[in-house]
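Removed: one protein chain of the complex. Kept in place: all other protein chains.
Order as written gives the chain letters A and B; numbering starts at 1 within each chain.
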Amino acid sequence: MKPTRLRAVLTATVLVPVLAWTLFPIYWIAAASFKTELALYARPPRWVFTPILDNYQRVLYNIPFFQYLTNSLVIAVGTTVGSLVLGTLAGYGFARFRFRGSSTVRFLVLVTRMAPRMVLVVPYYLLMQKLGLLDTYTGLLIAYVSFALPFTIWLLIGFFVDVPLEVEEAAMIDGCGRLGVLLRVVIPIAAPGLVVAAIFAFLVSWNEFLFALILSGVEAKTLPVVIAGFSTDVGPLYGEMSAAAVMVMLPNIVMTLVLQRYLVRGLTLGAVKG
Amino acid sequence: MRGGAARAGRGFLLPGLLFLFAIDLVPLLYSAWVSLYNWWLLRPRDVRFVGFGNYAGLAADPEAWRAVVVTSLFTAGAVVVEFLAGLGLALLFAQPFRFLRPIRVLLLLPLFVVPVVGATMWRVIFHPEVGVLNYYLAQLGLGKPAWLSDPTLALVSITMVDAWRTIPFMFLVLYAGLEVLPAELFEAAAVDGASRWQSFRHVTVPLLAYIMLVALLIRGMDAFREFDIIFVLTGGGPGTATQTIQMLNYRVFGLGHMGMANAIGVVTLALVAAMCLVLWRAVLPPRREAAPERP
Partner (left out) sequence: MSRSGKARGVRVGSWVVVALAALAAAIPVAGPPASAQSKTLTLSMLAGFKEDVLRANLPDFEKKTGIKVVIDASPFGDLYKKQLLSLSTGGRYDLLFLDEPWVPPLSEFLAPLDERVRTLDMSDFVPTTVASGAFQGKQYALPVDPNVQLLVYRKDLFEQKGLKPPATWDELVATARAFHDPTKEQYGIAITGSSDIQTALYLLVSMWSQGAELVDARGRGGVDTPAGRKGAEIFLELLKLAPPNVRSYAFADVNKAIQLGQAAMAIQWASGAKPMEDKTRSSVAGKLGYTLVPKAVRQNPMRGVWTIAIAKNSANQDAAWEFAKWFTSREFGMAAVRYPAATSAIHSPRVSVLQDPGTRQILPYAEALLDSLRVAKERPRLREFADIQEHLRITVAKLTAGELGLEAALKEIDAGTNRILGK
């Protein structure tokens, strides 16, 4: 079924409105970051305008933005690493080792994420208070890995299950232990799944607000809390909020650009056998 | 399964499971226990055991029932729209056209916008009098819909914003799932003379079933507990038209009524668990969770 020119054109045509809808609010946020509030509400709406840098200036100079950025980065990377390590192991375990009650355990893993987050605020707060981990990286890391892990596990189970058994068996016949099979055969094939899990875990941590607010305050404060601070008692500060949001988006974009080359079809049966 | 294999399996599973259950199950049990008490943060010494009193209070409150309805409507609408759109986009991007690759990242951008900011800007866009959306709609002669002040439109608006934000995620998961599938399967099906639709239905869907289930579950659970977007866009209004269970929970929690807040949490958990079980059984009937037979 060779892709035809017609299909290419049709695809492009469908994509235009999709991209427009997806990107318009992003453009609006980016534009707002370079406009005054009055200009933001100008009618007719101004698509071309002279940008001002005041919003960025206010965000970068009035608050220790880079400290919060560092906090967010450290915690997000830590969350991603922690979730991936634990999640890959557990995901593989569930995918390949069936035991009695494995479905129930799998469901229990998900149950931990079924309660509204708010409900966990007080127990987490008390827990971190007792452990002396309030306002620390470690405290937030523990919380965020526990948020990201259930979905990470389920995601990776799904991807690991789709890796053909024959490939693994072939590798084991060649003398690979289970862990070796996981590392050298399964992960490369399921690489797109790991990319998704990584992006997911990173985003869980990067955008999380409630627990960052409650469990941190001064030292480990993260960006979402700062951004929430732009919703003031007299309404949102659109310009500053947008400038902060744009800057907050950049690491995510970089990460995705780096990871996206793994988002492709992995090794095939043919490649391994040959 | 052999004993040796079982123990190896445990080695893989234990670290993650131990961590998870230690950190998460204990707070959940604590939460369920608190829900049996009448604990108001403002009166820390006046805590009384009330058994199922909080739950009875919820069951008797018409606002709570309305919240369940609103939440269900929102969740169902959001998940269906997002799943279908995500699947469609994933299939679109699975085609081997060169120009698609750089566009992938563009599609993911809404995921990178902090939810509060995204919702705030959508509120700016939706502003009925001075927002840009209604400006162009008025120019096209379509009037100025009351996006946030009409009860039905408000529900549509929050679903739209949620979809904007989350379709990229569905797309990402399903697209990655498609990419993991070995190409030989499709070639074999094509050689056997299967049409594109048959190939999709009988090769892609069964293999992708687990991933689709995961995507549905994750989205369903998150949509049920969605808060930020609704809070910023409508605050639960107009009236109680968009007041979800989470909004109710937020109100009660904000006043320091921990017993009732936790009761709402437990009820939410039960509803979400029921929803997940239904989805699980619907997408993956029992005994078909292992990798399907090769053609």
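Note that in this section contacts are C-beta pairs under 8 Å (C-beta built on N, C-alpha and C of every residue); 3 or more make two chains touch, one makes a residue touch a chain.
Keep in mind that this is a model prediction, so the values were computed, not measured.
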item	value
Hidden partner chain, touching residue among A:L6, A:L38 or A:I173	A:L38
Contact partner of the left-out chain, one of A:I29, A:A76 or A:V122	A:V122
Option touching the unshown chain, where B:A241, B:A263 or B:C276 are the choices	B:A241
Hidden partner chain, residues of subunit A it touches	36-38, 41, 54, 62, 74, 78, 81-82, 85-86, 89, 121-122, 125-126, 129, 132-138, 141-142, 177-179, 213-214, 217-220, 225-226, 228-237
Where the unshown chain meets subunit B, residue by residue	2-5, 7-12, 14-15, 18, 41-42, 44, 63, 127-130, 144, 146-149, 151, 154, 234-241, 251, 253-256
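As a working rule, only the chains that are shown with their structure count from here on.
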item	value
Touching residues on subunit B, where the partner in the complex is subunit A	1, 5-6, 8-13, 15-17, 19-21, 23-28, 30-31, 34, 89, 92, 95-97, 99-100, 103-118, 120-122, 124-125, 130, 132, 135, 164, 167-169, 172-173, 175-177, 179-184, 190, 196, 207, 210-211, 213-214, 217-218, 221, 225, 227-228, 232, 245-246, 249-250, 253, 258, 261-262, 264-266, 268-269, 272-273, 276-277, 280, 289-291, 294
Subunit B partner contacts - residues on subunit A that touch it in the complex	1, 3, 7-8, 11-12, 14-15, 18-19, 21-23, 25-26, 28-29, 32, 40-41, 43-45, 86-87, 89-90, 92-94, 96-99, 103, 105, 107-124, 127, 142-143, 145-146, 149-151, 153-155, 157-159, 161-165, 178, 189-190, 192-193, 195-196, 199-200, 203, 207, 209, 223-224, 227-228, 231, 236, 238, 241-242, 244-245, 248-249, 252-253, 256-257, 260, 263-266, 268-270
